[in-house]
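Quick one: the structure is below, questions incoming.
With one protein chain held back, the other chains of the complex are shown just where they sit.
As written, the chain order gives the labels A and B, with residue 1 at the start of each chain.
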Amino acid sequence: MGMLHVVNKSPFEKTSLDSCLVYAKEGAAILLIEDAVYAALKDTAVADKVRAALKKCKVYALEPDIKARGMEVAKVIDGIDVVNYGGFVDLATAYDNVHSWV
Amino acid sequence: MEGGVVKKFLYVNRRAPYGSIYALESLEVVLIGAAFEQDVSLLFVDDGVYQLKKGQDTSGVEMKNFSPTYNALGDYDVNKIYVDQESLEKRNLTTDDLMALTYEDEDDDYAEKPSIRVISRDEVADLMEEQDVVLSF
Partner (left out) sequence: MAIEVNGKMYETDEEGYLANLNEWTKEIGEAMAVADNADLSESHWEVINFLREYYDEYQIAPAVRVLTKAIGKKFGKDKGNSKYLYELFPYGPAKQACKYAGLPKPTGCV
């Protein structure tokens, strides 16, 4: 499979998610962890571009980081898969390579 | 610090909790400043508004959940907590999503009153101008 892009910065503070969305190719996966999980939530100012990314990529968000921040899994954008640490490992092994946008 | 100089301190919080150490460091500095009886205000803008999100549960990430400490600010006479409206809206948050921080008003028979005030961008600008010291985290 293609590349797994891991983003860990808030989309409101840093542009790493924007850059990732520009460079992620069709069939790639994007995993949102740490402060990047804020990008996974519905009806924010960045939700439209994340939904647009879902048309070409799989998007995942890490559940422990969502919960740590008091955000609700129920409010995650439809189409984003919420995974735990085990799922993170599965993704890292399933894709050919991993790009961490730090 | 009786008879000491009291200055107006504004702590500007711009970052989310847990992803970096800034939020926790800011909170500790605020508590130290308040212990020395300074005139302290807190401002939460940009991702800083996430610090006040209620329901934080860090048991899955093995980090200390420091959000309950914001509830102690009232005990430290820190009762001017400003939140930027536009930053909330961008993140699809309202005051209902935030912890209900309160303080007891000694001049009003210890009535419990809300500490959080949501203000506009213009009011944020005015707030900054009023200060002796502005510290950004």
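To be clear about the criterion, a contact is a pair of C-beta atoms (placed from the backbone, for glycine too) under 8 Å apart; a residue touches a chain by one contact, two chains touch by 3 or more.
Remember, predicted model here, so these are calculated numbers, not experimental data.
> If you put the missing chain back into the full complex, which of the shown chains would it touch?
When the full complex is considered, the omitted chain touches B.
> State which residues belonging to chain B touch the missing partner chain.
28, 31-32, 34-37, 64-66, 68-69, 71-72, 75-76
Following the convention adopted for this analysis, only the chains that are shown with their structure count from here on.
> Using the average of all C-alpha atoms in each chain as its centre, how far is it in Å between chain A and chain B?
Measuring from centre to centre gives 29 Å for this pair.
> Quick one: which bits of chain B touch chain A in the complex? Just the residue numbers, please.
14-20, 46-47, 50, 53-61, 63, 65, 67, 90-92
> Once bound in the complex, which stretches of chain A touch chain B?
Residues of chain A touching chain B: 8-10, 12-13, 34-35, 38, 41-45, 47, 63-65, 67-72, 84.
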